[in-house]
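Note that one protein chain is taken out, while the other chains of the complex remain in position.
By letter and in written order, the chains are A, B, C and D; residue numbering begins at 1 in each of them.
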């Protein structure tokens, strides 16, 4: 059953047609990897899912709710959709633990003690349990990104969005973050991941989507992309990143 | 006859002994090149000559006047000493011509028309006569440095100081500046040049001075330095820059 | 525009600097609405238990702050207390609020004070804005100059600098009597006094009693001159339409005359017994006083 | 000069100092409250809110404080709104300084990377929660030095309340000098009292600025 459904979605930034007739249906529990050249609209695509960007045309249904409708309670929707950013975006003035408990205590009104306990468990899960009282500035990039993942999980979302989660990391830290993400993928939470880490895609993706100039050019399994891509643009792109 | 005479000169920046017992006599008409590693005190040495830096101990006699004496008329002395800087230091709010005529008209009270004519001749001499009404910002680095040389010449100094005049230039412009400097050297004006352009040194220098850690380590003709340097430090340094 | 003031909630007045330094930071509550006609009625004042009276702090001997004791004292203050005694039964039930010639009328109109005793002359123009009690004092405009000044009468002011305060009758009078005088206007007389001392102005003009108060601060250097060249009937300012209060105040004034209280206050602050013409002006109605004031200005 | 006047009237001047502190402190609180609200209005996605915020700032910043104070003191009663002298002073200082505080905070907010707001919104916080819990705490930290300068300005500007007969430092000084005719010493004394408030504040601002700069290294 589709938990994310783009139906004829279009979006423009001024004259730039950044999402061009997007039709895409993602099932609950699916892990989808989005690839494509810079500026092709990958970030915009996933940012529409939790309405960090608004769409101009078409329908976008997430967890049964019309994202584009002004009547939709967007805050409720966002509770179901966690997001992890390229630049981590941890709150520098709050400790690691506070970063994680902020939304649960403020939005879901979870009691502090309970939220702290859950946060600590999440930190253990991303293998960083010892750092709960530290400020983000003291952490390495890989550690920060793992905290960011724990923060996204704290709201117990049905969907997780990742926008190039390893692009800002030094090479030696990329693996530790990918390992956490692979672990998540195995829980069959719905994941939409913009990344160029094809190893990750091969290992856990159910589908790979290739975008160019605002269009979805090709969709398929990782095997399809590695062995037998159809479109010339896909081949050109893959030749560069593999 | 010595026109510049360092006698037991010492200088400190705080605890840093930046000029350590300097004894050096430069004759009128001589061309001296100063080389040495970064921080060795080359700039400080030549900046003492026109008292952009003051010395702490010893005597420094320039054109017959004690530079260190408070009774010396420093402005008169500076009229005899032109200086060309690494960063050109042209006045960005004045045209090329005004850059050159400023000091003559204000310090020597040369009438404007006469100063303009002399400046134009100097610009022809450094091969940039067509740019007199342009602002420095519009010129290439090499052109700016040639204007700076013309500006230094405008006061008709007996001595010209150069502090790494080609270090801030793109490689293709270095030669045009060196050519001008070679032309000057042939007029037998006294020149003290901090530079790592050993080709220039070989061609026109009467003496080369090697400094390290605030001391003059070795003095000799260019041939001496190229063929038979004595000190180990000199050899090490030359092996790096040649 | 709004004709009257408002039903006043508690209004803060600076009773003394001490009080101001202490806990009087409670806000004067903004009034509920504009133009509700009657203003603070006598009944409301009685219920509140204090009479809010605007007085001057810089006009000895009528009203001045003593920096040593931080208390405001003067002729007008004693009159205000006497009226409180008659109206509220206790002379202590007065809240003194500092006013200037400039702001006493708006403060009254908007209900920040119930009444002012602030050396105000009853004039027809002012009667259009507010009501007055019956005449409670008669003053006349005069001149304060340095002892060595050659100014003898107001006509000598032509071409000279003369100082008074914004929004006062002396300003209008002096402009009318001596159009060639240069009039310097300040917020209060303290600036006039400093200007006279340092020679910026040649004279201060206002009611003689105020000038006498200033003279006493520096008797070696200052003198009064020019006699009384106007008739200035003083009245207590009362908000237009507050006839109950006006009536009560007028009764109080009458009582004060009858029981000798007024004479005592007069002696205390002006250092002299009641003048011979006392009966001619004391207690004359505001309308009558204003008319007399108007007539003299036409005759001059 | 008759410096003894200062000694004789020391307690009066001290009371004036207290009034100045009181008016300034309350004015600052109001200015901070107004500043926060207006700054949030100015960065909000809502166009109307932005317009309201900008109008407030542009109007208030370009009108003299003394006009504002007189308007509250004598103009508002014209339309039936009246405040005591103290409240008038606090309102005038707060409304005026609030516009400057808003500008300081706005540039502080705009200096926070956009990702902070997005992360907060994406986690389900409302816009106002995101501002209050994530953006403003960071923005305020960056804006402490300029806010310190606004505080110094506010303390100096508080001297204008003497024109509405509040006996602050300057009001008291005027009163004393008009009684004693010792204008120069009393005004110098008043200046010293203001310096006793502003110079320590300036030192604190400088110290904070240095610490901030160090923190970013």
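What we mean here is this: contacts are C-beta pairs under 8 Å (C-beta built on N, C-alpha and C of every residue); 3 or more make two chains touch, one makes a residue touch a chain.
Model, not experiment: these values are computed from the prediction.
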Note: the excluded chain touches shown chains B, C, D
Across B:3, B:103 or B:184, the one contacting the chain not displayed is B:103
Note that subunit D touches the absent chain at residues 1, 58-59, 61-68, 70-71, 74-79, 152, 156-160, 162-163, 170, 173-174, 177, 182-184, 187-188, 190-191, 194-195, 198-199, 202
Residues of subunit B touching the missing chain are 50, 52, 75-76, 78-79, 81-83, 85, 87, 89-93, 102-103, 106-108, 148, 151-152, 155
In the full complex, subunit C touches the hidden chain through residues 1, 101-102, 105-106, 109, 129, 166-167, 184-187, 191, 194, 197-200
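We adopt the following convention: only the chains that are shown with their structure count from here on.
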Taking each chain's mean CA coordinate, subunit C and subunit D are separated, in whole Å, by 36
In whole angstrom, the CA-centroid distance of subunit B from subunit C equals 83
Chain-centre distance (mean CA atoms) for subunit B and subunit D, in whole Å, is 55
Residue ranges of subunit C touching at least 2 other chains are none
Listed by label, touching pairs are A-D, C-D
